[in-house]
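As you look at this complex, bear in mind that one protein chain is not there, while each of the others sits in place.
Let's turn to chain A:
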Amino acid sequence: MQSSAFLTISDLWIERGERDLCKRLSFDVFSGDVLRILGENGAGKSSLLKVISGAISPLEGKVFYGGQEVTNDRHSLQESILYLGHSAGVKKVLTVEENLRWYCPSVSSSELHSALEALGLLSLLDSSVNTLSAGQIRRVALSRLWLSKQKLWLLDEPFSSLDAEGVGILEKRIMQHTASGGAVILTTHQDLLSLHSRDISLSL
């Protein structure tokens, strides 16, 4: 099961503004992997996740998914990734439930309830996101991890503005996901408490 990589990055070269980031970066992602991207501020951690998700194009390099090159046509890859960026992608005028139904229209209400219960958001189901705190908004965004079926998670600073309990819940969920054959690429400045990760360092 570990033998073939399902995502391969080869010779990636990203340019942002005038700066070159990730010169000639190559790595493989296997199912069951937790990949942690390390690097100073501005080293290109977020840019790397955006390139993998297809939000920005790399200057050079190739992305392979499931043995096929997807550098120019990301549709097959995008169907199996879940990307959570710095801004949560949560609409403030909608309620928690409406936000989640937007991303995951096909979940049943029992699935929705159990996901929100895991994150301690159940009582806020019908509250407008406007009234929530930064940590709660982050939890709303993260609840997509419980509801979606995507195999590869790209998480950009998922632990930011979470409390210690929230970090524990998220780490547990990441472990469940990798145990069932998924993979996670994340950037963080915090130490992972219970997760074992492979680290990739980006340098300026």
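Going forward, contacts are C-beta pairs under 8 Å (C-beta built on N, C-alpha and C of every residue); 3 or more make two chains touch, one makes a residue touch a chain; residues count from 1.
To be clear about the criterion, contacts and distances are computed from a predicted model.
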Name per UniProt, for the chain absent here [options: "Glycine/betaine ABC transporter ATP-binding protein", "Glutathione transport system permease protein GsiC", "Heme exporter protein B" or "Membrane protein"]: "Heme exporter protein B"
Touch criterion as defined above, residue of A:24, A:92, A:149 or A:172 at the omitted chain: A:92
Sole residue of A:54, A:166 or A:182 that reaches the chain not shown, by the stated touch rule: A:54
Interface with the unshown chain - residue positions in chain A: 53-56, 74-75, 78-79, 81, 83, 85-94, 98, 101-106
